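Pasting a structure here, questions to come.
One protein chain is absent from this view; the other protein chains keep their places.
Then we have chain A:
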Amino acid sequence: HQVLRIKTKNEEEVKQLQLLESLEHLQLDFWINPSAPALPVDVRIPAASVQSVKAFLESQGIQYSILIEDLQDVLDKERQDMAESAQRQRSTSSFDFGAYHTLDDINAELDQLASEYSFVEKIQIGQSYEKRPLYVLKFSTGGSNRPAIWLDAGIHSREWVTQASALWIANKIASDYGTDESITSLLDKMDLFLLPVANPDGFVYTHTSNRMWRKTRSKIPGSICVGVDPNRNWDAGFGGPGASKNPCSESYHGPSANSEVEVKSVVDFIKNHGNFKAFLTLHSYSQLLMYPYGYKCTRPDDYAELESLGRAAASSIRSLYGTTFQVGTICNTIYQASGGSIDWSYDNGIKYSFAFELRDTGRYGFLLPANQIVPAAQETWLGLKKIMEHVRNKSS
C-alpha cells in the first residue's frame, strides 16, 4: 500500500478528489479528507488501486507526492519494534503498565491475570462488528450472582489512557485482594466486572490507521462513512439533542438504539445478570466526574447523593497528585448529549452511574504521554474506590 499526499490547486481539483473518495471499490482510506484547495490530502491506497489512482491524478494534472512508499515496510518495522519490546517484557515476566499496548498484548495480559488469580476469570460477553471478542474480567470471591459493579474503558477508542488505566486497575485489584482492607471487604460482598476495551475494532484502527478514531467501525448502509458513536447509541433519549444523524459525524448516533453490537452486548449482559448496583465508565480527556443526565438538563432524583458522592470521589482523586476533577451532571458540565451509557444504566435502576473523563485538560489531550498512565490510573482508582465503598455500604 502507498500513501500519497495530494496538493490541490483549486476547488475543481478538490471536487475531483471528493469524487474519487466516493468510489468504494478503490477502497481508499483518506487520512486527511479533501475539503479545501489549500489543504493537502493524504490517502492510503491499496496496492491494487495504486496504478489507476495515479493515472487518474496525472490525467487531471493534479499534483501528488509519495508520502509513504511502502506502508507495509513501515508497519513491519513498527511491529518488529513492538515485538522486541514485548519480548523484553515477557522475559522479565511483567507487563509494563506505564506503556501503551496493542489489543493482542492487552488480551494476553487479561489471560495472565485470570491464570494468576483464582478469583479472576476472563469471560466473553459478545463480539465486535469485525468479530473481535469482547472480554470482561470477572472478579468474584464466591456467592451466587452477588450484587455487582460494572466498569468499562475505551468505548471511544482514541482515549488511550482509559484502556491503559483499566489494565493497571485490574492488576491493582487482583494483587491487593487479601491485603488491602477496602478491596478485600468489597470483593467479599460484591462482584466486579471490568471491560477494559469496550470498542476493540476502533482501538485496533487507532493503532493501524488513524490514531484519532473515536467511533465503532460498522458499515453504514447508504454512506461512505464508517462507524457509530457508541456513547450516543444507548437507549436513553436516543436520537435527541447532542447526537448527530449524519453518519459522517463523530457523534453519529447510529440507525437505532443498540444498533452497535458493542453496546448491545453490554446491555444484554447487564440485563441478564439483573443485580448490578453501579455502572462506571472511563473516558478522556477533561478531568471531569459526571453523573446523569446527559440527554436532558433536569436533575436526577438522586441528585443530592450523587453530587455528594461525586465530590467525595473528586476529593480522593485530588489527594494524590493535586489533580482536580470538576463534578456535575453531564448536561451542566460538558454538553447535552443523548444516548449515553450512564443515562441508560441510571434509568434502568442502576443508581450509582458515573462517567469519568481522565487526564489531561488539553495540553496533550488524547495523546497523553505514557509516563502519565500510572499516575492517572492511581488517582482515578482512588475516586473509583470511594464510589465502590459507598455502594458496598449501601448494599449490605
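Points to keep in mind about this one:
Here is the rule we use: a residue touches a chain if its C-beta (ideal position, glycine included) is under 8 Å from a C-beta of that chain, and two chains touch if they have at least 3 such contacts; residues count from 1.
The working rule: contacts and distances are computed from a predicted model.
From the set "LXN protein", "Large ribosomal subunit protein bL20m", "Transcription initiation factor IIF subunit alpha" or "Calcineurin B homologous protein 1", the protein name that UniProt assigns to the chain left out of the figure is "LXN protein". When the full complex is taken into account, the listed residue touching the unshown chain is A:L368, out of A:L26, A:A166, A:L368 or A:M388.
From the options A:I32, A:A48, A:I66 or A:A304, the residue with contact to the chain not on display is A:I32. One of A:A48, A:M212 or A:C225 touches the chain omitted from the figure, and that residue is A:M212. When the whole complex is considered, the residue among A:I334, A:A355 or A:I387 that touches the unshown chain is A:I334.
Considering the whole complex, the residue from A:Q27, A:Q80, A:T324 or A:N393 that touches the absent chain is A:T324.
Residue in contact with the omitted chain (choice from A:D96, A:E130, A:D176 or A:E250): A:E250. Listed by residue number, the positions of chain A touching the unshown chain are 32, 39-40, 99-100, 160, 206-207, 211-212, 214, 229, 244, 249-251, 286, 324, 326-328, 332-335, 361-370, 372.
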